[in-house]
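With one protein chain withheld, the remaining protein chains of the complex are depicted in position.
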Amino acid sequence: MSRLTRTGVLRAVVVFGALAAFPFVFPAQWIVNIAIFTLMYAGLATAWNLLGGFSGYLSLGHAAFFGVGAYAIAIAFTHIGIGGSGYKPFFALPLVGIVVALVSVPIAWVALRVRAATFAIVTLTLLFVVQQLAFNLHHLTHGSQGLALPPPPFDVSTFEQPFYFAMLGVFALAFFTCWWVKGSKLGLMLFSIRDDEDRARGVGVRVTGAKVIAFALSVGFTGMLGGVWAYYIQFIYPQFAVDPLITIGAVLMAFLGGKGTVWGPTVGAFILVPAQQYMAYKLGASELYLLGYASVFLLIMLFLPRGIIPSISDHLARRRSGRPDEPPGAVASAPRATLPGGMAP
Amino acid sequence: MHLFIQACILGLLAGGVYALMASGLTLAFGVMRVINVAQGAMIVLGAFLSYTLFTKAHIDPFVSVVLLTPLMFLVGVALQLVFIRPLRADEREELSLLVTWALALGIEGLLSVLYKTNYRSTITSYADKSWRVLGYHLSEVRVFAFGMSVVILTLLYLLLTRTEFGRTVRATVQNPVSARLLGVNVDKVSALGFGISVATATAAGAVFGMVTPFFPGSHYDLISRLLSIIVLGGLGSLGGAIIAALFMGMAEAVFAAEISPTWSSFTFFIVLIAILLLRPQGLFGTNERGAL
Partner (left out) sequence: MSATLLGVSGLTKRFGGVAAVNGCSFQVDEGTITALIGPNGSGKTTAFNMITGYLPADSGEVTFAGRAVKRPNPTRLYRAGLTRTFQQARVFPGLTLLENLTVAISQPWRTLLRRNVAARDRERALTLLEEFGLERLGDRPAGELSFGQRKLLEFATVLMGEPRLVLLDEPTAGVNPVMVEQIERHVRELHARGLTFLIVEHDMHLVMRLCNPVIVLDGGATIKQGPPAEVQSDRAVLDAYLGT
């Protein structure tokens, strides 16, 4: 399987070229604002996909690492004083990513010793632990009062642009990493884990190592996005920086577009975030918006669990080979050779 | 020492309610391999329902339990049929996590619309009363809540061990494939099992609302505690869940009394990490690797 097809590269060049030109073509602040959140979620969904979509380990706690990244930048601002010059926090982002990734390694190692369902439980619990930490470590985070960052000294008319390009940069990094991993040996290992981890262990795949690497990459990008977000929002509270809705949004987008694919999470984000912003604008009340979110999620799970991209590419493949329509998921539904309890008989 | 014993008593009483909450969660996992992330939201829903019956119709929460549990049992069966049954068997374990999470979100959203997002609590006439036994305080509400949990768990135990239905449930927990071969209607057992799970959540919710202030978002905190409990007890093990719940209730209370109340909710996480390191299958789980 060749890693770089011509159409693939062309598609990426066109999309990222268009994204780079976007804020110059549509400079209106509210549009760029929506675009920033779209890119943020595209990055979050792509990063989540690197673990959840590739290895099948569904993390429900990525928001924890988003929050860690956000607080890292905010704390560095207030306690170490990296602020002031405007662009400095952006240069700290790679460091944030690396630190979050390294911190996650022991957590991943513990959490990934168990099978997928327990992993999901541990990550969910982690989310609340980190939120609780943000409340309790008062001297660092100012607890529930929140932490304010000094306003960046950017020109008002193009205020959003630095954030837009920072988000785009992190998103692109996550995207190309995902692309690269998908065509690499690491990707092959992750997919074999997703299909049948016990058997992967039996043919020499170093499953723990592969999972930990995927986890660290995934949360590293998530932390960086949190950092940009904190600087952009300028005021962070525990319940917003470590918000389950952030994970749920990212997961939803990955599922809508197609988990395990390179473009799926991006497609999902580009559809859902603008729609969500529109809904928030129309419906106003955030309670209704929660209900809307849940309904969309349930509908996708029930009616399009494989996502847009796999469904389309199946359809195209069938048309090309002239075969009649098979029930969707004929391939993916191949019997999983596990008995109840997940043990090899 | 006095403080320590008082904390143990408090923790034991709270642990009994945790046990009731966790029993449904571990039962649903045992029967269907479904981790019901919405269990916390169902508890909060139960709390709101009994709160409403209490404030609007002056029905005591312990009485409303009798009214609400059959109703919520049916709701649970319906939820299982609509949202869980359609998931393909080979993906059910993972997709159900997300589906039930979305359900939790939906319930939270619904409650936020109906009740707004401020804290409430169900305050009965005996809310502040307590008995003194050998110098220790025994809050009446908590003792009643504990007693109700014991009664319901006993009923659940009898249902599982003494009835034909219970036998089919246990067979399904042990091995759905062979249970099906032996003529057990696994689909039916799963729906009823989920119904029971939601019913226990409702009952627990009614008493939860009397001992803890709650709001629609309270379910996040609850579910992370309950999940830690069932991992500690061994996923799918009812007895394990009960013992783990009592243990965690006491550990949390002692931690709060002796070390720090602010950090007491970390007890759950610390124990969770310890158990994953030392005995990943949980205290009473099966001992195959990967079986957790």
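Note that the chains are named A and B in the order they appear, and that numbering of residues resets to 1 at the start of each chain.
Please note the rule applied: a contact is a pair of C-beta atoms (placed from the backbone, for glycine too) under 8 Å apart; a residue touches a chain by one contact, two chains touch by 3 or more.
Given the structure is predicted, the values throughout are model-derived calculations rather than measurements.
K.L.:
Which residue from A:Pro94, A:Gly183 or A:Pro274 sits in contact with the chain not drawn here?
P.N.:
Considering the complete complex, A:Gly183 is the one touching the chain left out.
K.L.:
Out of A:His62, A:His142 or A:Arg194, which residue would touch the omitted chain in the full complex?
P.N.:
A:Arg194
K.L.:
One chain is left out of this view; which of A:Val207, A:Val242 or A:Ile309 touches it in the full complex?
P.N.:
A:Val207
K.L.:
Under the stated touch rule, tell me which residues of subunit A contact the chain that is not displayed.
P.N.:
1, 3, 180-181, 183-189, 191-192, 194-196, 198-207, 209, 213, 330-337, 343-345
Here is the rule we use: only the chains that are shown with their structure count from here on.
K.L.:
From the C-alpha centre of subunit A to that of subunit B, how far is it in Å?
P.N.:
One centre to the other, that is 31 Å.
K.L.:
What part of subunit B is in contact with subunit A in the complex they form?
P.N.:
Interface residues on subunit B, with respect to subunit A: 29, 33, 35, 37, 83, 86-88, 90-91, 93-95, 97-99, 101-103, 105-106, 108-110, 112-113, 116-117, 175-177, 220-221, 223-224, 227-228, 231, 235, 262-263, 265-266, 268-269, 272-273, 276-277, 280, 286, 288, 290-292.
K.L.:
Given the complex with subunit B, which residues does subunit A contribute to the contact?
P.N.:
Interface residues on subunit A, with respect to subunit B: 56, 58, 60, 110-111, 113-118, 120-122, 124-129, 132, 136, 197-198, 244-245, 248, 251, 255, 285-295, 297-298, 301-302, 305, 329, 333, 335-336, 339-343.
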